[in-house]
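Every protein chain except one is present and positioned as in the full complex.
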Amino acid sequence: MTNQQLQDLINPWFENLAFTEEATEFLTVTVPKEKLHDLAEKLKSNSKTQFDYLFCETGMDWGEELGVIYHLRSTTHGHEMVVKVTTKDRTTANLDTVCDIWKTAELHEREIHDLFGIKFNNHPNMEVLILPPNWDGYPLRKDYVDEVNMIIR
Amino acid sequence: MDNKTYIEQLISFFSNDLGWGIWGDVTGWIVVAVVYLAFFAVTGLYLVLMERKVAGWIQLRHGPNRVGPWGLFQTIGDAIKLVTKELTGTAKADKFLYNLAPYFPIVAALISLSVFAFSKDLQAFDINIGLFFLTAVSSVGVIGILLGGWASNNKFALIGAMRSGVQVISYELSVGLSLLTMVLLTGSLQLSEIIEVQRTGGWLIYQGHIPAIIAFMIYMIAGTAETNRAPFDLIEAESELGAGYHTEYSGMKFAYFFLAEFINMFIIAAIAVTVFFGGWLSPFGITEGIEIEWLQAIFGVFWFVLKVGMIIVLMMFFRWTYPRLRIDQVLTLEWKYLLPLNLMNIVLMAIMVWAGFTLPWPF
Partner (left out) sequence: MDYEAQIKKNQFRTEEYKINMGPQHPATHGVLRLNLTIDGEIIKRVEPDLGYIHRGIEKMCEYDSYPQIIHLTDRMDYLSSHNNNEAVALAIEKALEIEVSDRVKYIRTIVGELTRLASHQLWWGVMGMDLGALTSYFYGFRDREVINDIFEETCGARLTMNYSIPGGIRYDIHKNFVQRVKDFIVHFRSKLPEYDQLLTGNIIFEKRMKGVGILSKEDAISYGVSGPVARASGVKSDIRKIKPYSAFAVQDIDFKEPIYTEGDAYSRYKVRIDEMWESMRIIEQLVDNIPEGNIKEPTKAVIKLPKGEFYQRVETARGELGVYINSDGKKSPYRMKFRSPGFSNLSALEDMAVGSKLGDLVAMMATLDLVVPDIDR
């Protein structure tokens, strides 16, 4: 399915879906964070989309907003798309987990939790994975400062 | 020569010829013990070197070749290192058991060594239950492994020790039963008796043909398992447990475990040679005709050590070619396959001996 066909298919499912295709090869959809889990579930279960393979889950810090980017592929149809979700809350950032839909997200979300401080609701094991347990701050955020270990040119 | 073994002659030299009486007996036995200890140490050390050489040849490399000619002194260097190394231990270990444990395998191995007939009339003790004694004593060593694993207060060591307990107790059965199969042929447990039977009738593996070969195969598998060597080295499975039961041991305490493994290998091979391959007898009796007593004794030792060496090399080949089994597979192999086969084999051997189907020696 081409990106345009995908867009036409997915657009009516929910309100407030924002599609972009600028400077990237994938169809990109930005979804409100309340709708994330529903959209993810539908993307996987719908027989025409069947996005069953989450090949990349990226945490992002856009300055004001935090968010997650999901790269999806369908192993049956072979098409690919990108789902973005953002949250403006930087102190108690939280998003819904998708690890009940794509199991690999469990580990990826723990990594994002460590490095970006985004808490994932309903995640079975939201513990520290990479950082030491007493680490202060979220290293991959743009406002993270560590004068000892970071070399900034 | 008035039908005395060399060891009896030595002791009578101290007690009678020198007239030391009971103290002569004691001195004589101490001399024997020291000679055996020396032999034991040298065997253990050079088996380590041999293993490293064999491993090297199998693995496209040279093995130790820097210390002395062909690396012959490498193992002496290792020994000096082990003796001088600091003894470390864990803080929460059960100190008494922890220190006691290494002596079990080494003492058990040394005791077993005393009943072997190295040559004609060269045997420290020729007791009438020799084979039984050997199997009994060699199973004492596992106590040390269990104690060591338990007392060092380390979970990896504990897992290794438990595996070892399970494994050795299981395979003891097969070792015992396969030797029992051969005892049906000889009618005696005494090692000198067993060899005497083979002097006239041919080696037992020839006399007993099919059941004897089956028994030998089972014995080799079970013997490898009892020495805890690959493919049955689950107790120290380095990729699973780090080092297994001796994780927390260092220096000489570790060396006791380590040497005991190699001495046990020697013992297993020596039993196999005695029971299946005619002990110190030469093939086709080519050196038995020699009249000179001392030369015959030396040839006896030569053949014995040669045969033992060949069996040990076979066990080393096992180690460097096979992957390791899993613990449940180890137990399945014993209880489901080897044990029933062994029992059937005993019946077969019994029928064969009863019906007189043993092969006569044509020479």
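In this document, chain identifiers A and B correspond to the written order of the chains, with residue numbering beginning at 1 in each.
In this text, contacts are C-beta pairs under 8 Å (C-beta built on N, C-alpha and C of every residue); 3 or more make two chains touch, one makes a residue touch a chain.
All values reported here derive from a predicted model rather than from experimental measurement.
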Full-complex contact with the absent chain, from B:Ile159, B:Ala212, B:Leu259 or B:Val275: B:Ile159
Options B:Leu10, B:Ile58 or B:Val305, residue touching the unrepresented chain: B:Ile58
Residue touching the undisplayed chain, where the options are B:Gly89, B:Gly201, B:Gly242 or B:Gly285: B:Gly242
Missing-partner contacts on chain A, residue numbers: 22-26, 28, 52-56, 58-61, 69, 71, 75, 78, 82, 102-104, 106-108, 111, 125, 129-132, 139-140, 150-153
Absent-chain interface as seen on chain B, which is shown: 55, 58-61, 155-156, 159, 230-231, 233-234, 237-240, 242, 320-329
